[in-house]
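Omission of a single protein chain aside, the complex is shown with its protein chains in their original locations.
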Amino acid sequence: MAETLILLTIGLPWLGALLTWAAGDQHPRLQHTLAVAFSLAAGMAALLLIPFGKDQILVTFPVGGAFGDFTFSPDGLGVFLAAIATVIGSLAVIFSVDYMRGEAQLGRYYAFVLFFIGAMVGLVLTTNLLLMFVFWEITALTSYALISFHNDDPKAVAGGIKALIITQFGGLGLLIGALVLFSNTGSYDILTFINNPAVLPAGALAWMAFGCLAAAAAKSAQFPFQTWLPDAMEAPTPISALIHAATMVNAGVYLLARFFPAFEGVPGWREAVMAVGMLSALLAAIMAMVATDLKRVLAYSTVSQLGYMVFAIGAGGVFASQFHLLSHSVFKALLFLGAGAVIHAVGTRDMREMGGLGQKMPFVRLVFVIGALALAGLPILNGFWSKELILEAGLEHGNPLWMLIIMLVVSGLTAFYTFRMVWLVFYGQPRSEVHAHDAGTAMKVALAPLALGTLTTWLLAGSFARLLSESLPAHEIAAHPTAEILLEVVTAPVTWVALLVIGLGLLAWWQRERLMGISKALTGLKNLALNSFGFEAINRGVVLGMQNSAEKLRDTQTGMLNWNVAYLLIALILVLAVLALGVG
Amino acid sequence: MTLSIPTIVTIIVLGLIGIGIYALLTTRHLIKVIVALQLLVKGAMLALVLAGYLTGQQDLGQSLAITVIIADTIVAVIGMALAVQVRRVIGTLDLRSLTSLRR
Partner (left out) sequence: MLHALIAAATLVCAFQAVRAARLLVSALWLAGASALVALEMYLLGAPEIAVIELSVGAGLVTVLFVFAINLTGEENLDARRMMPKPLAWGLLFVAAALLLYFILPEINQIAAGQVFGNFTEIFWEDRQLDTLLQILMIFSGVLGVLGLLSEQVARRPLTVKEHGK
C-alpha cells in the first residue's frame, strides 16, 4: 500500500505536467482544470501516506545496482514535508487559476509547477543519496524555469540565472557529500549511514558535513548565499509562495535535519550551523526593515525565519525546527498569496504607492493580518508556539547565550518590519490613485484554508512530535503530548522575554515619529542594508565571471570536422598511452 | 619476408582506418568526407572478418559484418542526399562555410 501511495504522490504530478502541457495553449480552461485536479489528487495521496509514517517501512525499487536501489522511506520527516509540498502546491495551483488568467503559455507554467511538486516529494521521501541529488537538481531546474517564466523581461531572466548559479554551488556540495559516502562505504544509503556515522573516517565525515552545510545554505538562501532569493521575486507570486517560501527553500533545512545525528559529532559543525542561521536571521531582518518592495520584504522575512530553523538545528532542537517549518510554510504561503492578491489588484509591488487598501479589500486584509501576526510571533497563532520552542532550544545543550540574545533581538525586529509592512499596505491614507478590487473566488478558496491552518496547526504539536520520535530513532526526539508542550512553552521564562521584545517592536513602529532621531543616526546602516551589505556585489561578480568564462569556452567548439576528428584522435592516443604505461 | 597472414591483414585494417582518418583530418569537401567514411568502414569490416578467421567462427564474423555493411551503406546514401540538398540550398560544399547551418 505504501508503495502505491509513494508512486502516486510522485507520479501523479508528473503525469499531470505531461498532460497539461500536451493539452495545448489553445484550451486554457482545460489546462487549469487538469492542473488543479492532478495537484489535488497528489495532495490526497500524500495525506493518505501520513499514517504510514509511524511504522518504519522501506520501499525499494531495484534498478540494477550500479547506483544503488531506489529506496524510499516514508518516515515522519519525509511524509510531513511531502504533505506540505503537495497540499500547499495544490492551493498555489488553485490560486494560479485566478492569478494567471489570460496569460500566455500556461502549458509551460503548469507543467513546470507540477514537475516541481513531484520532484520535491521525491526529494524528501528518498533514502538514496544519489537519487536525492537528482531530485535536488530537478527542483533547481524548475525553480529557474519558473523565475524566468516571463522570459521577455530581462530582470526575470537575470534573477533566474542568478538563482541557478548560486544554488548550483550548493548542489556541488551535496554531490561531494554523496561521492565521499560512496567511496568510503560503497553504498548511497542514508539510513545505514545515519544510524552508524562511524563508517566514515573523521576527515571524510567532516568534508561531508560541511559540504552538506554549504548545500543547505545555498538552497535555503542563508548567509553567505542570501541574495538570490530577493531577486527570485520576479517570479509570478504563486510560484514565490510555493517554491520560495513553502517548499524548495525548506529542502536545505530538511537536509540538515535529516543528517543531524550523523554530523553532530563533527567538531565545529554545530557552531557553524548556529552561526549561519543567526547571521542570516539578523542580516535579513535588518534588510527587511528598509525594503520598499512588498515581495522583497516577504523574501527577506523568509530568509530570516529559515535562519531561525537552521539555528534551531544547530542548537539541537530538531523537533522545534521542523515544527517551525510547518508553521512557517503555512503562514508564509498565506502571506505570499495575500500579497499576490494585492499585487494583482493594484498592479504594482512598491509599498510606497499603496495604502489604505483595507477598505477596498477586506478579505485579503483579514487573512494577511492573520499571517502577519503569526510571523511576528503573537500568541495563539502557530508562529508563536514554534518560535518559542526554538528560543527554548537555544537555551539548552550548553549553547552560547549571546546567540540567543541576538535571536531575541531579531524577533523584535521581525515584529517591527511586519507591522510596517501591514501598515503601509492596508492602513493609513491611500498614497496614490489605485484601482483595487477584492480577491477573486479562486484566490479566496486558496487563502481561506491557509488562514485556518495558521490558526490551528499548533494543535498538532503532540501528534507531530510522536510521529517524528517513533520514526526517527537516531534523532532521539522526545515525544510529549500536545498539552504538555504548550504548557512548557507558556511557562518558560524565555517566552515572556520574547513577548516583551515583540511588544517593544510594536511600540517602536507605533511611535515611529518620536524615534526619528534614532532613525537618522542609523542612516549609514540603512544604506548598507539597501546594498545588501555588499553581498550583492560579490554575487554579481560571481555570476558575471561564470557567464564570461562560458562565452570564452565557446571558442573551442569550432564546428569544423577536421578539428573535431583531431581531438578524437588525440583522446585515443592519450588513452592508449595511459594503458601502455600501465601495462608495461 | 614471411609475415603471417594475420599480421598482413592487420596492417591492411590499420592502413585503411588510418587513411580514412587522415582524410577526415585534412579534407574540406563534403563528398570526400563520405569517401573517407566508406574507407573507415571497410577497415572495420575487414577486422571483423579477420576475427572470424582467427577464431574459426567465420559465420559469426560474417553476420556481424553484414550489419556493418548495411549501416554504412545507408549512411552513405543519406549523406549524399544531404550533400545534394546542401548544395541546392546553401550553394557550396566547403566544410568551412558549413560550420553553422544558420542562414
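We call the chains A and B, going by the order they appear; numbering starts again at 1 in every chain.
One rule holds for everything that comes next: a contact is a pair of C-beta atoms (placed from the backbone, for glycine too) under 8 Å apart; a residue touches a chain by one contact, two chains touch by 3 or more.
Here the structure is a predicted model, which is why all the values come from computation and not from measurement.
The omitted chain makes contact with chain A at the following residues, 26, 560, 562-563, 566, 569-570, 572-573, 576-577, 579-580. Interface with the hidden chain, as seen from chain B, comprises residues 3-12, 14-16, 18-23, 25-29, 31-32, 34-36, 38-39, 42, 45-46, 49-50, 52-67, 69-71, 73-74, 76-78, 80-85, 87, 92-94, 96.
Assume only the chains that are shown with their structure count from here on.
Per-chain Cα centroids separate chain A from chain B by 55 Å.
On chain B, the positions that touch chain A within their shared complex are 21, 24-28, 33, 95-96, 99-100.
Looking at the complex, you find that chain A touches chain B at residues 558-562, 565-566, 569.
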